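Everything below concerns the one structure shown next.
One protein chain is absent from this view; the other protein chains keep their places.
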Amino acid sequence: MKFWIGMAVTVALAAGLALSRTNEYFFYAGFVVLQFVVLATAWNILGGYAGYVNFGTAAFFGIGAYTAVVLFKAAGAPLALQILAAAVISGLLGFGTGLLTLRLRGIFFSIATVAVIFIMETAMVNWRYVGGATGMQLLRPPVMEPFESYTRMLFVTMAILAVIAVSIARYIEVSWIGRGLRAIRDSEEAAECFGVPTLQLKLFACTVSGALMGAAGAAMPMYMSFIEPPSSFSLTYSVSALAMPMIGGTSHWLGPVIGAVLLGSVQQIVTVTISNEINVLVVGVLLVVFVVAAPDGILGLLKKLRWLPRSSR
Amino acid sequence: MRFVSFILGLAFSALALAQSAPVKIGIGIAQTGTLGGGGKAALLALQMWVEDVNGRGGLLGRKVELLAYDDQSNPATTPGIYTKLLDVDKVDLLIAPYGTVPTAPIMPLVKQRGLLLMGNFSFQVNHTVKHDMWFNNAPWGDATSWTEGFLRIGQNIGAQTIAFIAADQEFAQNLANGAKEIAKKSGLKTVYEQNYPPATVDFSAMIRAIRAAKPDMVFVCSYPNDSVAIVRAVNEIGVGSQVQLFGGGMVGLQFTPIMSSLGSLLNGITNYNSYVPGMKYPGIEDFLQRYAKKAAEAKVDPLGFYLPPFNYAIGQILEQAVAATKSLDQKLLAKHLHGHEFNTIVGPISWGPDGERARPAVPMIQFRNVADKNVEQFRQIGKQVILHPPQFKSGDPVVPYEKARGGN
Partner (left out) sequence: MSFELLLEAIVFGVLLGCFYAAVSIGLSVAFGLLDVPHVAHPAIMVLGSYCTYVLGRYGWDPIVAGIALMPLFFLLGVAIYRFYYESFEKRGSDAGVRGLAFFFGLAFIIEVGLILVFGVDQRMVEAAYIGRSLALGEFRIPWRMVVAFGVALALTAGLTIYLSRTFTGRAIKAVAQDEPALRLMGANPVRIKQWAFGIATGVTALAGAMLIVVGPVEPSLDRVYIGRTFAVVVLAGLGSMTGTLAAGLILGISESIVLMQFGASWAPAVAFGLLLVALGIRPQGLFGR
């Protein structure tokens, strides 16, 4: 119950801010932070719960973005429909990728996911309808009442998406699906011996993960009013979506949220005050530091300091 | 009581005027990346104008401040940079990034926020969005203005076939598409065409294919990194004895650092430019002399031929428009810009309804007798012989290309 109150408060807060007189740039930057909450949470479903390190976040994100562009260009589809379609297409891509690669263990799976990024990017580069390597300029439709600007509306939309993503992640975590995924992470062979349907569960996680990443990607073209392949499929998305849960803590749904909000905010502040490169450096350095020194992330540290109860859910 | 508040109000506004906020002009401009070689020189010219205008009392009695960020020639950075300029730095006026590719992403943004944008050497970047507050400083208009020179020179020497290679990015595609149509209308036969991704570094396969297709002319639409790679590849493996003219739309072969690093590899290439020594405009010699001094201090392109005069002109245009309308209101300024002609150090400038030059004139030059590792040689007339347009012409083309190149 507390969870649902928390989620409702989050949405209300986002909407309230959007309707207030807060500086426009706050929403521009805040959108990105919320986008990473979705990406980090989605990554964690496969990466944290099941232990399969997905480097291919950028592929699902980029395909989600391009799906939205196609629908927008072909039919002038509204944002909600773009997001839904992107989730479906990226989910299918997740399913296909899973089918192809989840029989591979460890590093092979991860490298295969990198391959998916480049193959998807090449496909978009060669598709003139969406602009090829040149990209496309996109004119946003007029903004819905009561929002003052399109960016504010996107901010609230992303907040709602974040809430949905976290709810799904939490549901998976506490259900039998989550137990099965944890069994796979601890020892896949033992899990199979116990009759856990490992392939189906992994496929499910990969599909849901991909779908959420695609949904996050769908809002990006409208946000930038522009789309082009290199930035849509940038490996930086993959690194961030991986670093944030690792920093926040991978065993609980709160971990990716903490990681995304903290790291995402730092990134935005650094971008505005110093430069864009330093923000990628920050991600890389924090990732290495946490992976070496604090493998259970911030949540793990808080548990060690006894600020959080030790019992795992 | 009302009288007192009136006097107090007057006093406060007088105080405010005396310490007025500066007029902020914002730009994202490439200082690194493929366009960086040109962007650095352009920014220096803009800074020169800011100094000059502040020396004359600024705009509307207020000091002018230029805020510039490096967009790294990467179109993905410009929406963020311009949003920051508008919402965090709160600038009053915007100048576009240097180049079509970084400018394309912000056209929807400026249209939807109803903002004036001073273009900076973009090519047809406004043709889809059709923003009515866009004013480009470049000497070209549509594809005809750019390509007719190249094609006419070719046809005058009897060329009948043509090959196209173009980067898959906004500038090159706009230019190549326009050029292909004009070539077709002129009766030229296209024997090879190829687009390549902007990050391509190895052109040997494409040059080999062109050689096999035996075209009379090769029209290249490329950005600096690829232009350099293409020039090197052509000199490395040769393009065949059939080719008469090679070049056309290669950006970067006007940047001083690239010209001096390629040196004799440039010989024979027929390419566009905006200004070369020998072209007479009022005030330009004086500007180039002042620029050379500043460039030496800033360790930037010492010649300053291609972009700097035109960037200085943007400043001049803004200065005249703001003075005439006595405001910084975007709509008022745009209306004034549409209705008038402006005198600049690169001649008189006025625009058509699409925001491009009303009277375009694109010099088409051929590199001749260029030696290696010598920057100052480009100040001499004759290193870039002007083949077109007639009012600037200084020589005829040397053909075929392999002979003009001195090639193997």
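Order of writing sets the chain letters: A and B. Residues in each chain are counted from 1.
Basically, a contact is a pair of C-beta atoms (placed from the backbone, for glycine too) under 8 Å apart; a residue touches a chain by one contact, two chains touch by 3 or more.
For clarity, every value in this text was computed on a predicted model and none was experimentally measured.
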**Q.** Touching the absent chain when the full complex is considered, from A:A8, A:A80 or A:L100
**A.** A:L100
Q.
Given that one chain is not shown, which residue among B:Q160, B:S204 or B:N369 touches it?
A. B:S204
Q: Could you list which residues of subunit B touch the chain missing from the display?
A: 32-34, 36, 72-74, 168, 194-197, 200-202, 204-206, 208-209, 212, 225, 229, 232, 235-238, 408
Q.
List every residue of subunit A that touches the chain not included in the displayed model.
A. 47, 51, 53, 55, 100-101, 104, 106-108, 110-112, 114-116, 118-119, 121-123, 125-126, 132-133, 187, 235, 239, 242-243, 246, 277-278, 280-281, 283-285, 287-288, 291-292, 295
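In this section, only the chains that are shown with their structure count from here on.
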Q: For subunit A and subunit B, let me know how many angstrom lie between their CA-based centres, rounded off.
A: 39
Q) Considering the complex alone, what residue numbers of subunit A touch subunit B? A) 23-25, 28, 125, 132-135, 137-140, 150, 224-226, 228, 230-231, 234, 271-272, 276
Q: In the complex, go through subunit B and note every residue touching subunit A.
A: 74-77, 79-80, 83-84, 86-88, 104-109, 111-112, 128-129, 167-170, 173, 195, 197-199
